[in-house]
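Just one protein chain is left out here, and the rest sit where they should.
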Amino acid sequence: MSESVKKVVLAYSGGLDTSVILRWLQDTYNCEVVTFTADLGQGEDVEPAREKAKMLGIKEVYVEDLREEFVRDYVFPMFRANALYEGCYLLGTSIARPLISKRQIEIAAETGADAVSHGATGKGNDQVRFELSYYALQPDIKIIAPWREWDLTSRTKLIEFAEQHQIPIAKDKRGEAPFSVDANLLHSSSEGKVLEDPWDAPEEYVFQRTVSPEQAPDKATSIEIDFEHGDPVAIDGERLSPASLLTKLNELGGANGIGRLDMVENRFVGMKNRGVYETPGGTIMHHAHRAMESLTLDRGMAHLKDEMMPRYAELIYNGFWFSPEREMMQQAIDFSQRNVTGTVRMKLYKGNVTCTGRKAERSLYSEDIVTFEEGSGTYDHKDAAGFIKLNALRLRLNKMLQG
Amino acid sequence: MSESVKKVVLAYSGGLDTSVILRWLQDTYNCEVVTFTADLGQGEDVEPAREKAKMLGIKEVYVEDLREEFVRDYVFPMFRANALYEGCYLLGTSIARPLISKRQIEIAAETGADAVSHGATGKGNDQVRFELSYYALQPDIKIIAPWREWDLTSRTKLIEFAEQHQIPIAKDKRGEAPFSVDANLLHSSSEGKVLEDPWDAPEEYVFQRTVSPEQAPDKATSIEIDFEHGDPVAIDGERLSPASLLTKLNELGGANGIGRLDMVENRFVGMKNRGVYETPGGTIMHHAHRAMESLTLDRGMAHLKDEMMPRYAELIYNGFWFSPEREMMQQAIDFSQRNVTGTVRMKLYKGNVTCTGRKAERSLYSEDIVTFEEGSGTYDHKDAAGFIKLNALRLRLNKMLQG
Amino acid sequence: MSESVKKVVLAYSGGLDTSVILRWLQDTYNCEVVTFTADLGQGEDVEPAREKAKMLGIKEVYVEDLREEFVRDYVFPMFRANALYEGCYLLGTSIARPLISKRQIEIAAETGADAVSHGATGKGNDQVRFELSYYALQPDIKIIAPWREWDLTSRTKLIEFAEQHQIPIAKDKRGEAPFSVDANLLHSSSEGKVLEDPWDAPEEYVFQRTVSPEQAPDKATSIEIDFEHGDPVAIDGERLSPASLLTKLNELGGANGIGRLDMVENRFVGMKNRGVYETPGGTIMHHAHRAMESLTLDRGMAHLKDEMMPRYAELIYNGFWFSPEREMMQQAIDFSQRNVTGTVRMKLYKGNVTCTGRKAERSLYSEDIVTFEEGSGTYDHKDAAGFIKLNALRLRLNKMLQG
Partner (left out) sequence: MSESVKKVVLAYSGGLDTSVILRWLQDTYNCEVVTFTADLGQGEDVEPAREKAKMLGIKEVYVEDLREEFVRDYVFPMFRANALYEGCYLLGTSIARPLISKRQIEIAAETGADAVSHGATGKGNDQVRFELSYYALQPDIKIIAPWREWDLTSRTKLIEFAEQHQIPIAKDKRGEAPFSVDANLLHSSSEGKVLEDPWDAPEEYVFQRTVSPEQAPDKATSIEIDFEHGDPVAIDGERLSPASLLTKLNELGGANGIGRLDMVENRFVGMKNRGVYETPGGTIMHHAHRAMESLTLDRGMAHLKDEMMPRYAELIYNGFWFSPEREMMQQAIDFSQRNVTGTVRMKLYKGNVTCTGRKAERSLYSEDIVTFEEGSGTYDHKDAAGFIKLNALRLRLNKMLQG
């Protein structure tokens, strides 16, 4: 607490932790607090946060439904890249942080605040994601990260502080949660405590939005997804807004046991971490997008995308959404999607999501050319001899001259 | 047929097509033919090929069981890289070609042959894979690719040729197959004819070595796989040779509906192709290897591997196994595996393969460090502030100075 | 000559070789020929080509000055990427082919021609560059590559053909040239014959547009180049069109012995080749652009550009200018240049081109921040401790846990 702060915009969930932070900010910095609560589809009503903030004496309370913006401007662009962190993770938490940060910075400008604050701990990636976004958008903003500053280093101390300051504590929040949760329209993640031993599988009670494959229906569900320029726009012919479409896919995926992931990943801050993720709709979307691209995307662009993808995913994971290089890569990715338009049929069954059909007006797959007999004249199989011989030339020279 | 040929080593399956090729080579080039039939785990007895070759008058007949070499020296090195072509394909056909080619070239040296021949068509990738391997290993070898040379351009002509030359034709081979198949211990692939419309899902009869997820047992199977330096060495504590281990995984995967893939891919020769693949054991192995790496592989190496992987997979897909650059990448990949040793537990259930536990003596995951309270002293969460601020510095300067 | 051709657009230089091709096309294909001669700054008058074409009976003769389009739409975009093939080569020949091809295809459309033809040999890269461009722009165009088709395989036969068909032969063209030359506004290249032994340095007479460093003035020349969004726009304050600017830089560079390159490179067709290049203006431009970027380009974008560059350069070298993946990369590259605006001072002296100053309104270099004493408050050197410790964390864990 080296700086003087006049007014701070706090990312406020309405829960115990951020309520304690709210009060701690007031006490410690003797400053005004503006609360900002976003509905990103985390599945909890955000209105109680408004009431609670008012009850705690806050005058400027922002509660906003950002679901459409979240899916349209953050989730969809990222899915155009087929982004997977470390081969598996669909980046559900990572992609939500930049939007929250952006709105906090905008609200700071609107309300004349000189600082922002968040409730992320000092060991995780989220503090990095929040703060890199803050700085990128408002270089001279002051940032308060209570978990790195205060001495409420145990659950007991936190509860004591809450009690001392008349902050209401829900009954089930008195003890420590058996694991911590983050959720938004794209995914929910669970980590910590009971999940810490990577040799132990997560118990069924950890999962929030998916049934297990075992409990999913015995009959497959088949859906058709329409894509336009790389983004899904309709399910079974029904055009849906971005957030509505993802909501629908979440229901379908969740009911069919799709999108669970239990992984050990490498955090930006240097340690390995074990996370359990549920991304039902995102998992369907990912596979559907790849299938759509398989028909409509040129090989040169497809392979370039595959090579760029790990870096792109790493940037988002590490919190560099608002970085020049992420935007630079996005230009290339978006350009590649101009003809990624058509329809895929996906089968959902007990944890499996399988493409069972893809079609597109501008498909690059040509039955004419692949049929064994000579077709359109485009392909003469005698050409293959020359193709092979020139590709082989350097290999032959290597062997002859260098053995 | 511009060149004179004395003796040719033919990759001979014993089937109708390569039997016709055998005879056509004798007729056209007036040369001796040596047959080479490899057991790569394709699931068919190779001995009949020996009899048939003798019956067709061949004096030098090679029949060899290459399954262990195939898995140990080709499949395992490739799996160390987590190679996936175009995000999905485990390269089951691509990886078998180099070994067949290598043995043909060695047999050519042993028998004094000046040419080699294969039965791959003029439109596919396999001709490229065979011939690049031949040339890389023996730069002055003569290559005969009958499908690019002869005029037996229809099934009818092929059958006629067989009849004229007393080549026995199995009853079910008179008509055209509804699709073509390639198989080895790693996978079977199906393509062509009934599979050509990518909007139509493959019928159940297309699949050879997996039951459908629907038909798989209602109860999950759990296995433990031990890894040493990146390679699987034991299942449920039983040490197995490479080929035995993969055979066992194939049984387990096949019975649980694991490893089916229906995809449209980009061929090296420039067209898109639709293929249906079954890689039951390989699919388990791929996920198990990633899980093992998640615990034991450093982030820097893991991310570098992920970035190199698409190129590595492309090289193998395109037929460049015996290229200097593939070997060069392999050095890096193999180096990274020195501590990829430990055990993973995999759950197999109706098409799903899920890691439910991983452990390793040299695990890089440290519960001490990830626990929320301060542990080993290695991590001080105040360090995060400086880490974030220096990572943010250029983003702040960008915004301040370039807006 | 398997196809019937009605009318062919020939890339025609007016020299002996393409005049022979012109006549050979008429004879062999019994077709009309349209000639196309482009002024790309090769330093020869193009009007004689018009006369000669008419003399040879051509009715549709195109002669065009494409210098501005060449520099603006081909050279400048490529220089934004800092493209160097194999670490050295500024791609002077490679970048000219796509433009010639594009105009041939357009002229074919205008004149109702069904074919195009070029005078590149069967061993080089240029045939590939011409033909990939033709096909990319007009997939069903017929392509005639005389050097791969005819039997005029020696100089003697070529001369004979010319004599038989009353094609005028300049005296100095009777014998074989001691090396072959390609030239345009960006560079001239020399290769073959006397240059074939890579142990021998090229004789002074090989060079066309540069004096040797030894013969260059003893006094340095200093110039200032203004850049806007990555492109040079003025020299010493004088605004110049793209072609005029490059012409001016060529004069300056040529007079100061700048831009010679003698290298062995890897051709796309599989062999190594020795080429001698002169790119005086381009060499200045390349170094000036890097210097401009050093001040104005963010590190994240700069490093991403450096990593993409070898692929980008390879694509252009191999003839894939009109490929989706080159265009995709260009999106990213062009985006990065939005603030690459400012001025650099370059010193030209006996082969050396050195940046002696750079400035920009939107410079990202901040003296405030680099000065040793604390300046703007943006940088607190205590932050470095945390930055280092978190960057070191995984290295420490590796050592502790894997030794």
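As written, the chain order gives the labels A, B and C, with residue 1 at the start of each chain.
Basically, a residue touches a chain if its C-beta (ideal position, glycine included) is under 8 Å from a C-beta of that chain, and two chains touch if they have at least 3 such contacts.
Here the structure is a predicted model, which means the values were calculated and not measured.
The hidden chain makes contact, of the residues B:Met263, B:Ala360 or B:Ala392, with B:Ala392.
In the complete complex, the hidden chain is touched by one of C:Met55, C:Ala109 or C:Val264, namely C:Val264.
Those residues of chain B that touch the chain absent from the view are 139, 266, 269-271, 298, 300-301, 303-304, 311, 320, 323-325, 327-329, 331-332, 334-336, 378, 390-394, 397. The set of chain C residues touching the chain not shown comprises 82, 86-88, 121-123, 127-128, 131-132, 135-140, 145, 147-148, 153-154, 192, 196-201, 213-214, 218, 220, 260, 262-266, 269-274, 290-291, 294-295, 299, 302-303, 306-307, 310-311, 314, 320, 322-324, 345, 347, 349-352, 354-359, 363-367, 369-374, 379, 381-382, 384-385, 387-389, 391-392, 395-400. Chain A meets the missing chain through residues 296, 298-300, 339, 362-364, 366, 369, 378-380, 382-387, 389-391, 393-394, 396-398, 401-403.
Note that in this section only the chains that are shown with their structure count from here on.
In this assembly, the C-alpha centroid of chain B lies 40 Å from the C-alpha centroid of chain C. Under the contact definition stated at the top, the residues of chain C that touch 2 or more other chains are 298, 300, 378, 390-391, 393-394, 397.
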